[in-house]
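To keep things clear, I will list the structure first and then write my remarks on it.
This part shows chain A:
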Amino acid sequence: MSSTPHTQTEMNPQARPEPILDIQNLITEIRVPGRSLRPVEIERLVVPRGQVVGIVGESGSGKSMTAYSILNLFPTAAARIHSGSILLDGVDMVTARENERVRIRGDKVGMVFQDYAMSFNPVISIGKQLMEQLLTHGRHENAKAKVLSVLNEVGLSAEVFSRYPHELSGGMLQRVGIASALVCDPPLIVADEPTTALDVTVQAQILELLKRIQQERNLSILLITHDLGIVAEICDLVYVMYVGQIVEHGTVHKIFKSPAHPYTQGLLQGASSVQSVGTHEIRVAIQGSIPGLTEIPSGCRFHDRCPYTMDICRTQEPGFYEVNGLQAACWLHDPEHSHG
Partner candidate 1 sequence: MTELHRIAYYFRRKHFAMFGLILVLALVTVAILAPQIAPNDPHAVSRARFLSPGEDARYPLGTDNLGRCVLSGVIYGARVSLFVGLAAAATSTFIGILIGSLSGYFGGKTDAFLMRFTELFMTIPRFVLALIVVAFFGSGLDRLILVIGVLSWPGAARLVRSEFLSHRNLPYVDSGRVSGMSHLRLIFVEILPNIIPPVIVVATLDVATAILLEASLGFFGLGDPNLRSWGGMLSQAQSHIRSAWWMSVFPGSAIAVTVLGFNLVGDGLNEAANPRMQIEGGST
Partner candidate 2 sequence: MSGSGMSLWRYAALRIVQSLPLILGIIVINFLLINLAPGDPVTALIGEFPAPAEYIETVREQFGLDQSLGMRMLTYIGNILQGELGFSFNYRVPVLELVLGRLGRTLVLMITTIVFATAVGLGLGIMAAKWKDSPLDKLAVGFATVGYSIPVFWSGQLLILLFAVRLGWLPSSGLRSTRIAYEGFALYGDMARHMILPVLALSLRYIALTTRLTRSSLIETLNSDYVVAARTRGIPATRILWNHGLRAAATPIITIIGYHFTFIVAGSALVETVFGWPGVGRLMYESIGARDYPTLLGILLMVSIAVIIVNLITDIVYAFIDPRIKYD
């Protein structure tokens, strides 16, 4: 599994294995004329092996940029990792050479996109594109059989092999997207809003599929979503993200039961208020809207929307505090500042 021989797993099988993904002090920047914006500033984010970890937040909170950062590959040349480390199965994606990163992408980590329709070349058949991935990763043996078996695994018939993207429905294409993430048997999958663009009924099927595959393969999944319903349904751990930073994390059970950060509380109120109508969309029950990257507030980034703002919130960034087994970055939980 691991590419480096000195992992804890091999040295001491009894010890708890290292996490599949460990992000520390990550800063991703986008250079625009005259300045540099920072869509992602993550102190620590860990995905333990065999678990499903969610990142939730409104759109504009930097979730997708986090996903691209993990691969150290960005859709625009203006974006790059400024500093930090991203240990992916023991390899640091920040310091690794590009040719090593190319070997890792798609092989050690599979990615599932929201825009399933845009993630395949429209003029090359599905089978050829999956084969291309296998072959470039040096898996020549029984490549076609492997592709067919993974198509079968995601619930598609062998016929899809020779089909073109435009001949498939959205749900089928997203299954192909998952197949492509799985085809090299990676230990980790990063899924960026995998169901958002799909019909509600199809959403449930895709989620079911992800859950089943996760259990069968004992996969680790990093699931990026704005949908708290999905988090509740599939995740073990959850990170709440706001304007590029993690504001709270812990087990799903605890976060849903007693959220410690006012932002999380707001998100959950919004979610519960619409759950009755059947969708899991976040309707943020928080005043105002998420600030852009050019207007990041000083101190706690949430202070101008927070109902409990204190003086210190406006000037100083809070650190993490443990509250009922959760980690929350909020001055309310600082013994010196809390009003009790």
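As a convention for this text, contacts are C-beta pairs under 8 Å (C-beta built on N, C-alpha and C of every residue); 3 or more make two chains touch, one makes a residue touch a chain; residues count from 1.
In picking the candidates, the idea was that all candidates are chains of the complex that A comes from, given by their letters.
Worth saying up front: this structure is predicted, and the values here are computed from it rather than measured.
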item: Of 1 or 2, the one touching chain A somewhere in this complex; value: 2
item: Touching residues on chain A, where the partner in the complex is candidate 2; value: 71, 73, 75, 99, 102-107, 110-111, 113, 115, 118-125, 129, 132-133, 136-137, 159, 162, 164, 166-167, 180
